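Reviewing the structure listed below.
Only one protein chain is missing from this complex, and each of the others stays in its spot.
Now for chain A:
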Amino acid sequence: MAARGLLARRGPGYLAAGWAVPGPGYLAAGWAVPGPGCLAAGWAVPGPGCLAAGWAVPGPGYLAAGWAVPGPGCLAAGWAVPSRGYRRPGLPVDNPPPWSRLHWDWRKGLESVSRHWGLLREEALGRLRGPGGRPLRQELLEQNRVLWQAQGPGSLKYWLLSSDQEIGGRSRARLSVGSNGRTALLTGELNTEPPRDGETRYSGYCSLRSRPLKGAFDLKKYYDLSNFNTLYLRVRGDGRPWMVNISSQMYFTHQKDDLYNYFLFTQGGPYWQDVKIPFSKFFLSSRGRIQDNQHPLWLDKIHTIGFTLGDKVNGPFQLEIDFIAVCNDRAHTEEFAYEKYKRNPEV
């Protein structure tokens, strides 16, 4: 939807350069009919249904991969569609000139400036209150903390949803509010058929990840969970084996793919499941590969928490989340669950 908003402000020069065809709203606003450059570049002419409904047209990658143009029902229902479209590996990257991406909006700029200064003021006042903006007494006596709780549609902004559609796969995922309005419902359909691009061999995943915390002026912030030792989730699954991923904030890009994972086996029944996973159980993986050298998760700089489904089973999935919390289980004294045996003797 944001893509349509962007397109609305583009002039006809963009059409000649091969950009996607705008919907009927833009035609009504006086933009030109897509020129031959668009069609020659492989962009499909939007069908009448799409245009009548005003939907944006997906890029050629979708059509090359065998997908039909998503109908308006899909987008209206909130299915995630990558905004830039799928680019088949090997094809040249769209490289528009930098000035074409500039979008001057004084109102948005002023809003952004006032938002950031407001955040800075809150941070400064928070420092007067105590560590992390909370009183020191709370920091010392805290035993539990709710990191996220589903409280209506606004709380869904906390999450980033992705699936293998970004690499040309056929899985679908959507995040919505549960039936009573007090849970988050992650539903979709997994499809393990790999995209027909000659390179990708595996497919079929869906991932829900929390947005990284950003402070004033988009400064990176993190969660300090060092007072706690257990992750507490209240979920209602579908019997599928999910994976909980925690990433800790890194400084160098070498470690950007490092994730700490653990399994979340859902029961699938109508009853809610209270899952307590000690942080000592999380194991280190990088780009999906479990590392030989395992290390415990350091809790002082947690970046994101997420859930992934990739159990190689085609079909629908569903995960309902009530809250995500952390707690301090005094009975759990394990520091790290995995022993590290050195297979080769030290030299």
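Operating definition for what follows: contacts are C-beta pairs under 8 Å (C-beta built on N, C-alpha and C of every residue); 3 or more make two chains touch, one makes a residue touch a chain; residues count from 1.
Basically, contacts and distances are computed from a predicted model.
J.: Tell me the UniProt protein name of the chain this structure doesn't show, selecting from "Zinc finger protein 511", "NADH-ubiquinone oxidoreductase chain 2", "holo-[acyl-carrier-protein] synthase" or "Cytosolic iron-sulfur assembly component 2B".
T.: Hidden chain, UniProt protein name: "NADH-ubiquinone oxidoreductase chain 2".
J.: Among A:Trp106, A:Tyr251, A:Tyr271 or A:Tyr341, which residue is in contact with the omitted chain in the full complex?
T.: Counting the whole complex, the residue in contact with the absent chain is A:Tyr251.
J.: Pick from A:Glu189, A:Asp224, A:Asp238 or A:Asp311: which residue touches the chain that isn't shown?
T.: Within the whole complex, the residue contacting the unshown chain is A:Asp224.
J.: Would you indicate which residue among A:Pro96, A:Pro131, A:Gly181 or A:Pro241 is in contact with the undisplayed chain?
T.: Going through A:Pro96, A:Pro131, A:Gly181 or A:Pro241 one by one, A:Pro131 is the residue touching the chain not shown.
J.: Need a quick check: the contact residues on chain A for the chain that isn't drawn.
T.: That gives, for chain A, the contact residues 127, 130-132, 136, 139-140, 224, 226-227, 248, 250-252, 255, 258, 284, 293, 295-296, 298, 300-301, 346-347.
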